[in-house]
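To start, the structure under review is shown below, and the notes come after it.
Shown here: the complex without one of its protein chains, the others still in place.
As written, the chains take the letters A, B and C, and residue 1 is the first residue of each chain.
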Amino acid sequence: MSKLISLEDAVDLVRDGDTIMVGGFLAVGTPERLIDALIAKGVKNLTLICNDTGFIDRGVGKMVVAKMFKKIMASHVGTNRETGRQMLEGETEIVLIPQGTLIEQIRAGGFGLGGVLTKTGLGTEVEKGKQIIEVDGERYLLEKPLRANVALLFAEKADEKGNLTFHGATRNFNTYMGAAADIAIVEVQKVVKVGEMCADEVVVPGVFIDHIVDGGAL
Amino acid sequence: MSKLISLEDAVDLVRDGDTIMVGGFLAVGTPERLIDALIAKGVKNLTLICNDTGFIDRGVGKMVVAKMFKKIMASHVGTNRETGRQMLEGETEIVLIPQGTLIEQIRAGGFGLGGVLTKTGLGTEVEKGKQIIEVDGERYLLEKPLRANVALLFAEKADEKGNLTFHGATRNFNTYMGAAADIAIVEVQKVVKVGEMCADEVVVPGVFIDHIVDGGAL
Amino acid sequence: MMDKQQMQEFIAKRVAQELQDGTLVNLGIGLPTLVANFVPEGRDVTFQSENGFIGVGPAPTEDQVDPCIANAGAMPVTILPGGSFFDSAMSFGIIRGGHVDVTVLGALQVAENGDIANYMIPGKMVPGMGGAMDLLSGAKKVIVAMEHTAKGNPKLLRECTLPLTAIKAVDLIVTEMGVIEVTHEGFVLIEQNPEFTLDEIKSATGAPLVISAALKQMA
Partner (left out) sequence: MMDKQQMQEFIAKRVAQELQDGTLVNLGIGLPTLVANFVPEGRDVTFQSENGFIGVGPAPTEDQVDPCIANAGAMPVTILPGGSFFDSAMSFGIIRGGHVDVTVLGALQVAENGDIANYMIPGKMVPGMGGAMDLLSGAKKVIVAMEHTAKGNPKLLRECTLPLTAIKAVDLIVTEMGVIEVTHEGFVLIEQNPEFTLDEIKSATGAPLVISAALKQMA
């Protein structure tokens, strides 16, 4: 059975108040068509988990401008002045997380691990309120797993079972977010039939992907 | 500079008493030529970290028969009766580790993480002597990172920088062991020049690989 | 009376009916492996092999054999269209993360609270747990496929006496005698193989056996 659905059906899966994960790194590898459709639909009070908030006119940054988030968890937001404004004026809660920790928290959430033990952030603001675990005399921060209701992903190619391949630097957070979300939707540039993708070439197995939207070429 | 070295130079990097990680799952994806050369060289008192101990005539099992290990950390050893004999007669220390925990411990060792938090093994013999960490009311076993002096890996193809690709079910433990070892040596079926491998197709980046041995076709 | 092979096929066939359309399933070595042969026609069931792929297909013909494609029991297999290969970290991420819908495993003992012992007998050679502990703690549904007794001794018990592979893990048990759900009230017989009387089944079970009000005939 093909996992291909329409853009409209895809965005109907995102509800007000949901936590969403969105792939991409400064809008490279971001599902722009899904984002545009979500903005058109006008979902509200979302929590965003994403590496960054892109730009005011590219990537999830467009959703920031549309004021769709009550909370944003990201590693940096400096490229989007609207995120900065919403943060300073207290309109949106911003949680800043080291990039390497954020991706491991998502992987832990998707892979059934209880958390991440990392030295990153020790002795900094990031440490505040968190458990320190000692392993063989070394101190590590315990960072908790992250999960979402919906993941919105981007890939170069999918077969109808949702097996994905990527081109260039677009993998970033797209590879693990599907595992960490109840519903994973991927926007791809090209959909091929089952059997047209070599099993050795698959980067993300279709088991993590629920729905595919054919976004066409970039 | 090419990382290609001879089989002889490769096995000279393994010293008596070393901890070695060896890729492969029941001898599928195992560097058989490196193993044969190590047996010919006659290294002793090694600690093995491997998914299993293969068969008496295939994979690391041949090294078990040659009595090269003082300690073996594996998820199962039931396919090699010589491992069983050495275990029962107290000749070799065997530490049995759940497969999914073992691979994460190796990944943690290679990726700078302080350990693995998993529910696997809770309430079993595996739990004994280990720290239990509570995260949001859920209990997890803390399993420590694993590292080795040398990793012996197998891949289908390498370029001269050590970028690797795989075929079939040979990836298993081969993808992360290089990161977790001070020296990583990969036996490949085919070596190509730099630039002859597509950057999108690389499964293991060459940064984890120190030396390549051209093992030829299987 | 069924012989051993008939008994195993009878169990495997019944387990196969549990596999819903669109599910990802991991089959243990031995009896559970047989389940793949009995998936009802038209049902889209995909099998994972924990050594690193999804889409396990039938054994290869002689000229199809690829030394790089074997299952977790080292038997040559094939991969079906739509399958994918991956490493052990991904494979157990799939398992531990709850992305496997059903795992079918054998057991030495199952307790009425769902505890399971299936990997070691003290004093005997211990082969290791392999991926069983991860599968038991990670799969959404755990089905035990086994003979009801071992040399006449019950394997369904109040408490396991052998070292556990996992606690509170088992959801359903399929034996040659019947189908047993593991519930908060303990073992509940929901299907009975008419070849056995309820008394026979009860006496072959080492713990109280609730008989479901909706008891069906096993087929």
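Everything below uses one rule, namely that contacts are C-beta pairs under 8 Å (C-beta built on N, C-alpha and C of every residue); 3 or more make two chains touch, one makes a residue touch a chain.
The structure presented is a predicted model; accordingly, all values stated were derived computationally and were not measured.
Considering the complete complex, the chain that is not shown touches A, B.
Residue in contact with the omitted chain (choice from A:Ala27, A:Leu113 or A:Leu146): A:Ala27. Among A:Ala74, A:Ile133 or A:Val213, the one in contact with the hidden chain is A:Ala74.
Chain B meets the missing chain through residues 1, 107, 110-113, 159-161, 163, 179, 194-195, 199-200, 202, 205-208.
Mapped onto chain A, the footprint of the missing chain covers residues 25-29, 51-52, 74-79, 84, 87-88, 94, 96, 98-101, 103-104, 107, 118-126, 156, 166-176, 218.
We adopt the following convention: only the chains that are shown with their structure count from here on.
In this assembly, the C-alpha centroid of chain A lies 32 Å from the C-alpha centroid of chain B. Chain A and chain C have Cα centroids lying 35 Å from one another. Of all residues in chain C, those that touch two or more other chains are 53, 79, 85-86, 92, 95-96, 137-138.
Taken residue by residue, chain B touches two or more other chains at 104, 118-119, 166-168, whereas all remaining positions touch fewer.
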